[in-house]
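Removed from the display is one protein chain of the complex; every other protein chain stays in position.
Note that the chains take the letters A, B and C in the order they are written out, and that residue 1 is the start of every chain.
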Amino acid sequence: MNMVSLDKKKFGSFILELSAEHAVYAPGKAGGKTEFIPVESEDEIDLKTLVTDLSPKGVFFPHSEVLYEYDKEGIRVPQKEAGKPIAVWGMRGCDARSLLMLNKVFGSAIQMPDNKNFQDPYWKEKYDNSVIFGTGCNEPLSTCFCNWFEAGPHSSAGMDVFVVDAGNSFLLEPVTDKGRAVLDKLSCFTDSTEEDKTTAAELASEALDGMAEPMEVNGLGEMLNNKYDEPVWDQISAKCINCGACTFSCPTCHCYDIQDEGKGSSGKRIRIWDSCMFPIFTMEASGHNPRALSSQRVRQRVMHKYSYFPEKYGEFLCTGCGRCVTVCPVNLDIREVLKTINEYKKQGITNG
Amino acid sequence: MGNYCIPQEMRVERIGTEDPARTLRTYDLSFVNDADREAFKYLPGQFCELSIPGKGESPFGIASSPTEEGFLRFTVNRTGSVTNEIHYLRNGDLIGLRGPLGNWYPIEDMKGMNVLIVGGGFAFTTLRSLLIYLMGSREDYKNITVIYGARNPDLFIYKDEIALWKQRDDIQMHLTIDKPVDGWNERTGFVPAVVEEVAPTPDNTMAVVCGPPVMIKYTLPVLTKLGFSDEMIYTSLERRMKCGIGKCGRCNIGSKYICIDGPVFSMAELKNIPETV
Amino acid sequence: MSEWQPRILAILCNWCSYAGADLAGVSRMQYPPSIRVVRVPCSGRVDPLFILKSLQSGFDGVLVSGCHPGDCHYISGNYVARRKFAVLKPLLEFIGVEPGRVQFSWISAGEGDRFAKVVTRITEDVRELGPATRLVKKL
Partner (left out) sequence: MNTTDNLRKTIKTLISEKKVDLFLGWEKGSLPLSATPLFVTTGEQAERAIFDVTCGNNLSIYFTKDKKQYANKKVGIAVKGCDARSVVLNILEKQIKREDVVIVGVPCNGVLDKKKVLAATEGREVLELVDNGDTVTVKGKGFELSLNRQEILSSSCLACIYPDAQEYDFFMGEARGEVPNEERVKEIIDFQNLPDSDRWEQTRAEYQKCIRCYACRNVCPSCYCNVCFVDQNDPKWIGSTCEYTDSVIFHVIRNLHVAGRCVECGACERACPMDINLLMMNRKVAMEVKDRFGDVAGLDINGKPAMSDFKEDEKQKFIMG
């Protein structure tokens, strides 16, 4: 099965059909903000918004997730009923790629020191059976910089089905076998025409052309490592007030805290999003804090995204979605940060 | 172990108090389930997360050696909410444990070599594990030198065992405290100075350093100065580890996570990692 | 079926209100068995967090009581407390917590009868409101 066409008039019935066997998530309004919410009908879906205010990472890595429950009897992992697999509609290229990155952390087997492999069961339970319908962006925003990272507004990496919004219809193209299988079971499509394919290709190249010139990111990690001890970090972080809004809105930030919540002898152990921007994040019980200064924490965030993570997993921990750029209350633009460091001439002064 | 997020149950078998102020206590834990005991294989240097429902988890180095069977030993300094709660435990109480986590001291490489162990304060836990392990097959190793410093005589842990080790002629024990105290017959002075004075020649010698960050920071250069090569110096780092499985991000330094890539690092590795000590 | 008995947390200052409660007991005065008492050194010690936390953990009402103005054992503790409560009470009502749930009073060591009256009144108020639901955390 190749590219198929879905008339927008039939979008409602498509969603209904999809939700028969899937728990469907799509961008929608929740309290004034756009985020990925469970939907049951077409009306709840926001097809206009490009970059949702909250990233879809929460669908697979929720803000708070129960690891286990405990009481006098002992410990139990909450046994959920085997629910429907997750289907996500309308995930943009940046967000779909963020799932690939998170999957490297949570989904892929991490070799523990005792040679046993560990994969995060909570992530896998949701991600492994999911099917991602991604949508190409025809008019990227000025804050978008996905073209920095071997991807673009019409990248289909991380998606199972790639969707192009062609005005009156959606053009759906299976990317993975899983996507193909899901499409095969649905019925509201018509075959695509040659014209559709041309349209899709045109939209893709127009979208890419509309974006600003990317910064060269080859060797970025090495460049950052080189300037690790330079005072440029103080200059950059002077503005930052460590509010953490960037980390919470980021689709790839995945640091978390583990906390117990309960009453008396029963309760739950929960993992909760946390942020490297907070001084308490690394504070040890002894009172020693290895990253006590704001500049150290800003450096950690930048280094983790563009140097450490690539070193460990082979790709940048940034998709160029631009959420942190939009949300920052002091307009500390990550693109400017990288450019500033890049242009900074090493002075050979070490402050460590 | 299938899910590394889930603790197994342990029973408190013996509680020892290490210092007069009773802030340092040593706990021997036994396995509640036989299957857990069978599965639990560890080496000196590894750590565990001790878990108290309702309070949380904290990482502790394993102080017992795999050669001592049937129990795991941890020494707990009372500083925060979890350690406070651990100090309330009585014999027979249950406690959660996740582990063993992290890597271990290079015991295989130590065979046929002299070993220098440098420790400070209550970070001597995993070093005790190492020492007991080495003594379990003493003939595999050459000279063993131990330099152990504490702020004052009360703050040494495992005092009874130290007394026994001092009597042995196959271990050179050097104890030191920061400032002179009446009745103290051992050395006084900071660890780095003592290392400079009594460390064996670097030839065929492996050095293992574990202690508070400031001690590590000043001891490593001394070893280098004495001629120890970077590959021959190992140290155990400390960060606030939470998940223990390389995900939660707290113990991230450089591209490493201390909980899975460490806590034991050679000096050669540390040179490529920023922000270590 | 017997009448529903609310659970009310009474935070009493050590020097006046707690002694007042004591006097009420010693004098065998009758008041509803609805309160659980926490003794604090001074009403100034009462952090608004204590009050919210009690509501969250399921208390149907909270009573905070200290020395009469001018009688504070620590000279000015209850004056500072009064400012705190003067802001807390309208704010709680503003967000929609029923007015009767959280109440404040001054009771001296000699006012056992007043203590009994205050407890009776807050119990009636809370009983009228029924079991607390808002701000109660469901586990």
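As a working rule, contacts are C-beta pairs under 8 Å (C-beta built on N, C-alpha and C of every residue); 3 or more make two chains touch, one makes a residue touch a chain.
Everything quoted here is computed from the prediction, not taken from an experiment.
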{"item": "Displayed chains contacted by the hidden chain, counting the whole assembly", "value": "A, B, C"}
{"item": "Given A:Gln79, A:Asn218 or A:Asn331, the one touching the chain that is not displayed", "value": "A:Asn331"}
{"item": "Which residue of A:Arg180, A:Lys197, A:Lys239 or A:His288 touches the chain not shown here", "value": "A:Lys239"}
{"item": "Sole residue of A:Lys9, A:His63 or A:Lys185 that reaches the chain not shown, by the stated touch rule", "value": "A:His63"}
{"item": "Residues of chain C (touch criterion as defined above) contacting the omitted chain", "value": "48-49, 52-53, 56, 69-70, 76, 79-80, 82-99, 103-106, 118, 121-122, 134-137"}
{"item": "Residue ranges of chain B at the interface with the undisplayed chain", "value": "56, 80-81, 84"}
{"item": "Residues belonging to chain A that touch the chain removed from view", "value": "30-33, 48-49, 53-54, 63-64, 139, 141-143, 238-239, 241-245, 247-249, 257, 259-261, 270, 272-273, 275, 277-278, 280, 293-294, 325-327, 329-333, 335-336"}
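Note that in this section only the chains that are shown with their structure count from here on.
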{"item": "Arrangement of touching chains [line / ring / star / complete / other]", "value": "line"}
{"item": "Chain whose Cα mean lies nearest the overall Cα mean", "value": "A"}
{"item": "Euclidean distance of C-alpha centroids - chain A vs chain B, Å", "value": "39"}
{"item": "Residues within chain B bordering two or more other chains", "value": "none"}
{"item": "Multi-chain contact residues (two or more partners), chain A", "value": "262, 267"}
{"item": "Touching residues on chain A, where the partner in the complex is chain C", "value": "261-263, 266-267"}
{"item": "Chain A contact footprint on chain B (complex, rising order)", "value": "1-7, 9, 41-42, 46, 53-58, 79-80, 83, 96, 100-104, 213, 238-240, 242-243, 245-250, 252, 254-256, 260, 274-275"}
{"item": "Chain A-touching residues of chain C, taken from the complex the two chains share", "value": "57, 139"}
